[in-house]
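One structure coming up, written as structure tokens, with questions to follow.
And then chain A:
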Amino acid sequence: MTIGWILLSLMIALCALGVVLARSPISSAISLLIGFVGVAILYLALKAEFVAAVQILVYAGGILVLYLFGIMLTDNEALRLTRQTHLQAWPVFVLILVLFLAVGHKLYHSDYTPQQPARLLMLTDQSQVQALQNRLAQEAGAAQHATNPQRVARVLYGDYLYPFEAASVLLLVAVLGAVFLAKKDV
Partner candidate 1 sequence: MTDSYPSWVGFTKLDWALDYCRRNSLWPMTFGLACCAIEMIATSASRYDISRFGSEVFRPSPRQSDVMIIAGTVTEKMAPLVRRLYDQMPDPKWVIGMGVCTVAGGPFDTYAVLQGVTGLLPVDVFVPGCPPRPEALLYALLKLQDKIHRPEVARQRNFHGPLTDRPTKGWMKKGEEIPEVVAAYESKGHTVQSGQLVKG
Partner candidate 2 sequence: MPGALNRLVRMVTFPELASGLAVTFKWFRKPKVTEFYPDARPVLPYRTKGRLHVEIETCISCRMCEKACPEDCIKVYPPPKEVFKTDKRPAQFYISLEHCIHCGMCVDPCPTGSIHHSMEFELATYNKDELLFNKETLPYDLAIKHFRQGLLENVEQKSP
Partner candidate 3 sequence: MDWNSPFMLTVGLPLLKIVILLGVVAFCVAYTVWLERRLLGFFQSRVGPNRVGPAGLIQPIADGLKLILKEDIIPTNARPFLFRIAPIFAVVPAFAGFAIVAFAPPAGPRASFLISDANIGILYLLAITSLGVFGIVLGGWASGSKYPLFGSLRSASQMLSYEVPLTFSVLSVILMAGSFRLDDIIQAQGKLPFLVPLILAFGVYVISAVAETNRAPFDLPEAESELVGGFHTEYSGMRFAFYFLAEYANVVLVCCVATSLFLGGYKIPFLPYETLLAAHPWTVSLIGLAVFAVKAVAFLYFYIWIRATFPRYRYDQLLKIGWKVLLPISLLNLLLVAGIKLAMLR
């Protein structure tokens, strides 16, 4: 399993590199597709089937096709004739490396365990923490028999209802803005 995980992570990392470094935009899109599929397999290995399916459905089947649209409708010859450099990639690479090391260091030295929801970390009162932990344990017991989508739904529409709704309002605003911008005469 570990070897499989390492191979998969390597594949995803290579695909991510391919997205950034590939000269042809279509190669970028293809490696992005393979990366998405790899991430979906990773989710499957973590028993998060719902997220895996949504990952493929939304990112690979929807958004990436729109990217391909954009690529195909651009003037490919002109793009090929333009001299391209990857000089910008180096400072970005250094920045990402620093960020990665910082987050890794912080994670390595913290007592954060992924089982706890983020809300648990924000609480300071020990009794509150205990109560919440009890409730979570109960819910986990109940969720043991629930299917994966049900568990996702419970988290999404229970613990994180307000952020979820806020995000949808934000998206709606973005959609309206896009329509407004794209319309020639309002």
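Observations on the structure shown:
Convention: contacts are C-beta pairs under 8 Å (C-beta built on N, C-alpha and C of every residue); 3 or more make two chains touch, one makes a residue touch a chain; residues count from 1.
Selection rule, in plain terms: all candidates are chains of the complex that A comes from, given by their letters.
On a predicted model such as this, the values are computed, not experimentally measured, just so you know.
Only one option in 1, 2 or 3 touches chain A in this complex, and it is number 3. Residues of chain A touching candidate 3 in their complex: 26, 30, 33, 40, 49-50, 52-57, 60-62, 65-66, 68-69, 72-73, 147-149.
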